[in-house]
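Written below as structure tokens is the structure these notes are about.
As you look at this complex, bear in mind that one protein chain is not there, while each of the others sits in place.
Residue numbering begins at 1 within each chain, and the chains themselves are lettered A and B in the order written.
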Amino acid sequence: MSAVAVDCAGVWKFYGDFPALRDISFHVPEGQCLALIGRNGAGKTTLLRILGGFSRAGRGETKILGNSPREADARRRIGFLGHGIAIYDELSAIENLRLFGKLYGLANPDDAARRWLERTGLERVRDGLVREFSRGMRQRLAVARALLHDPAVLLLDEPFTALDDRAIAVLQSVLREALAQGRTVVMSTHQLREALELATHVALINRGRLAFHGERSPEMLSDPGWVYARYGDT
Amino acid sequence: MRQKVMIGMLALAAILLVRNLYVISVLPDEVNQGQIFRIIFFHVPAAVAAMTGSAVALIASVLFLVKKDFFYDSLAVAVTEVGLAFLAVNLVTGSIWARVIWGVWWAWDPRLTSALVCWVLYAGYLILRQALEEPTQRATFAAVYSIFAFTDVPIVYFSIRWWRTLHPQPVFFNKNGSFPADWSAALRLNLIALFLFYAVLTMIRLRQEQAQREIDYLRRTVHAM
Partner (left out) sequence: MRFLRQAMVITAKDLRAEMRTKEAINASIAFAIVILLILSFAFDPSEETTREISGGLLWIVFTFAGTLVLNRSFARELPNDCLDGLLAAPVPGSAIFLGKALSNFLLILAVEAVALPVFGIFYNVRWTRQFWPLMLVQALGTWGLTAIGTVFSALTVNIRLREVMLPLLVYPLMIPMLLGAMLLTAQLVMGQPIAGDSVVWLRLLFGFDIIFTALALVLMETVLRG
């Protein structure tokens, strides 16, 4: 019986009186890969930000590995990759990774930084300023930043959107490795094939509600619109 | 039910006010100042009401941050707006008095100056709210600002008083000075009248704020469809 990595119980998020998220309850056992799908504005980003501890839920509780992500220590085990790459343009690749390594309390930030630069194919430009990187290079560095501290839970917001081929390949390989190591992944996606291939489970957020949550089936893979057709409303 | 309470309070306030105005107008003229001394019966209670309002705003702000209930946010903004109006009354009456007694529209009297700074502080609260669109963020940030502002108020009073003791200026009415007994009674009664007015105005503003929230909610719901 695997432990619960991500637990959402009765989560509501309000903008004023308007509920952007309504009564979201689900849990993700360790080792699963959950694909969060839904239209723009459905609430996927909002939910991920609450799971990451950036945003406060109006009602309900979230727990990552048994602790609230609002507690600083709990965030040690979470890796977050949002829309923005969260990398400083004025610093070099290795300076960026060292910075995050230290913030995450790694014993040897330098080693971890070098390891991940190699893993993402950036060791040659390690002293280059991020400002001069190409888009794909920045995205690969962002992946390195998110995984630098060996997080047990990965929260990714549309990670495959606008990636170039090399970056997609790196991300897929990194995620496959992470899942093989027993880490948990929750990623929002626009049903891109690359994301659905990795997913073990799928959840549909429609107008702030959890409309569907279940295992990923072969139908979903062959027709990404399948879940929408059955459980969404149009 | 709340409507009836409001009307009741308003009626009581109006009656008190009329009675007070009569009493104040028949008081004998003050020996040094002539007619204008009567302004103190509004000048001082307005300030007291405004200060009480700022304390209520602080409590409401803290309660909002703790409980996330928008009622407290609506209360905070209502109480602050009405307080700003009362503080303005304090400033204007002070200015009129200064013009009559000292011949200048403004003298850097410590209490008036502090009141002015506090007015600017709470005006900042309203300006901040205007600049924030999203209601939850607006309420949260406004609450934080309100806490900072309230903490500053006593520091402002002390620092400006010390500043003024360095260069002694004509000081406004010394409230603790020789105050005839009939004045104190009139002052207290007017204080009650103004407090009642404050409460009524706050309730009206509170209702308006809650209606605004409902409109906002409906608008978002429609847009989401």
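In the analysis below, a contact is a pair of C-beta atoms (placed from the backbone, for glycine too) under 8 Å apart; a residue touches a chain by one contact, two chains touch by 3 or more.
In this text, all values refer to a predicted model and were calculated from it rather than measured experimentally.
Among the residues B:I39, B:A98, B:L121 or B:A193, only B:L121 touches the chain that is left out of the figure. Checked against the hidden chain, the listed residues B:T52, B:S159 or B:Q210 yield one contact partner: B:S159. Among A:L91, A:A169 or A:L221, the one in contact with the hidden chain is A:L91. Seen from chain B, the chain kept out of the figure touches residues 65, 117, 120-121, 124, 127-128, 131-132, 136-137, 140-141, 144-145, 147-149, 151-152, 155-156, 158-160, 162-163, 166.
Touching residues on chain A toward the chain that is not drawn are 52-56, 70, 72-76, 78, 80, 82-91, 95, 99-100, 102-105, 129, 138, 145.
Quick note on the criterion: only the chains that are shown with their structure count from here on.
We define each chain's centre as the mean of its Cα atoms; on that basis chain A and chain B are separated by 49 Å.
Interface residues of chain B facing chain A in the complex, by the touch rule stated above, are 68, 70, 134-136, 213-214, 216-217, 220-221, 224. Interface residues of chain A, counted against chain B in their complex, comprise 14-18, 41, 56, 58, 207.
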